[in-house]
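Excluded from the complex is one protein chain; the other protein chains are retained at their positions.
Here is chain A:
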Amino acid sequence: MIRKCKYLVWILFMPLLGLAQDDLFDQLPSLDSSLNAPVSATFKSTRVVNGQSIETMKRQHLDFRISHRFGRVNSGAYQFFGLDQATMRMGFEYGITDRLMVGLGRSTLQKAYDSFLKYKLFQQATGLKPVPVSVTIFGSLSAYTADKEQVFQDRIAYTAQVLVARKFGEKLSLQLSPTWLFRNDPLTQGDEKLLLAVGVGGRYKLSKRVSVNAEYFYTAREKFTTTAPYYDALSIGVDIETGGHVFQLHFTNALGMIERQFVGETLGTWGKGDIHYGFNISRTFGLGKKTRLVRN
């Protein structure tokens, strides 16, 4: 009897124990349950190093990009370790919506023009409707104009990519970039028109504004043959972000800065020290005047 009573007393006291927790927030649903947050800033820039990242320019933002690749560092003191030569690409890239962007560029290498469209299909998200990865599709058309005799059709190359990336926590982001590259007229006779490749890239944040980036494009073809003397591109660098600027400094065996060139026409190899120092400078301008909330 007494035992039973004791149990009863404990059961009756239970709700009061709950009251003893003296925190008003306990009365509310968890904050996490209301949060449906997109995972932002998987990469600091629209490029991992050479290759596209899943990031797109935000709506009404213009990105002016200047990229340089210098000569090979193994070219010796006479060439000042490559710094005497510079290859350049200049580009204007613009966000039409927060998911869709367009870009136009001009490279000194092969006097190439390039244009592209990039669309973010899925944005990684946490919360009520979680999405595990971000997926962006990329399509570009480029034209070589260095050879004056070439007919227009032969100048053209197409690239399509499906970029899949995941931000693992605050610091680490990894990306897979299956790539389809079609050249109407490859530079060397023995090269196939169609080239399939897959890019693997990532970044690791060292601090709020600095990250280390690396990227490798594996091409599905025999490397360095007499008819197609090409290697796979491997690049390692750092991103430094300050407000509207992103500086990307890196070492890479690829000289070109557009997909056709760094995926398909990389002549250097790390093994022999055919490494180019290079940088991308990205300056973003917010063209929309909307920084204020609309007043009711």
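Note that a residue touches a chain if its C-beta (ideal position, glycine included) is under 8 Å from a C-beta of that chain, and two chains touch if they have at least 3 such contacts; residues count from 1.
Everything that follows uses one rule, which is that contacts and distances are computed from a predicted model.
Candidate names were "Divalent metal cation transporter", "Cytochrome oxidase maturation protein, cbb3-type", "YceI-like domain-containing protein" or "Thiamine-binding periplasmic protein", and the UniProt protein name of the unshown chain is "YceI-like domain-containing protein".
In the complete complex, the hidden chain is touched by one of A:47, A:61 or A:183, namely A:61.
For the chain missing from the display, the contacting residue among A:41, A:121, A:194 or A:220 is A:41, taking the whole complex into account.
Listed residues A:193, A:223 or A:245: the one in touch with the omitted chain is A:245.
Counting over the whole complex, chain A has residues 2, 5, 9, 12-13, 15-16, 19, 23-25, 27-29, 31, 34-35, 37, 40-41, 58-59, 61, 98, 169-170, 208-209, 241-245, 284, 286, 288, 290-294 touching the chain that is not drawn.
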